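Here is the structure we will look at, set down as structure tokens.
One chain of protein is taken out of this complex; the other chains stay put.
For chain A:
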């Protein structure tokens, strides 16, 4: 078994931490795991992508185009930007919120509805939820990354155990932020359970 995941978002959203939490869960489940981030200029509003692969063999740093089983998106337009990495029958779980770039591109207009339609046209199994709202409800908007990741575990989009993910939060997140992140993870799972019935 080998499984490849693209995690994408915008600088500051916590792509790297999400990738680390997923990687450690996979490692503790007995797999080889490797990640590579492209984040050179991310501190300055840039796109961030993490390539994560786990399984029985050691893989290359970067997932080839058309090689990802799953895209986990923290920002909607970044999911569309990385769509060429997805396999033919790959899946997507993403925050439905969009972050507009800074001043300079002010003449360009972007519509999240249009981007969702574009993604849906190619990928039928897309889950797009307002995870920012869930994180805010859980106590801190910054835990959005954990709530998207939690949903990916809970839906079974990842071949790993949801409870193992909760254990990773407990061991990896500093005590100060642990409860908020556990809340975000659980609230997210509950939302998935409720919305899942509509699918």
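The criterion applied here is as follows: a residue touches a chain if its C-beta (ideal position, glycine included) is under 8 Å from a C-beta of that chain, and two chains touch if they have at least 3 such contacts; residues count from 1.
By definition in this document, contacts and distances are computed from a predicted model.
Asker: What does the UniProt entry say the missing chain is called, choosing from "Indolepyruvate oxidoreductase subunit IorA", "MrpA C-terminal/MbhD domain-containing protein", "Cation:proton antiporter" or "Acetolactate synthase"?
Answerer: "Indolepyruvate oxidoreductase subunit IorA"
Asker: Pick out which of A:18, A:70 or A:115 touches the chain that's been left out of the picture.
Answerer: A:115
Asker: In the full complex, which residues of chain A touch the absent chain?
Answerer: 10, 20, 23-24, 27-28, 31-38, 40-41, 43-47, 57-62, 64-67, 77, 80-81, 83-84, 86-88, 90, 98-106, 108, 110, 114-115, 118, 122-123
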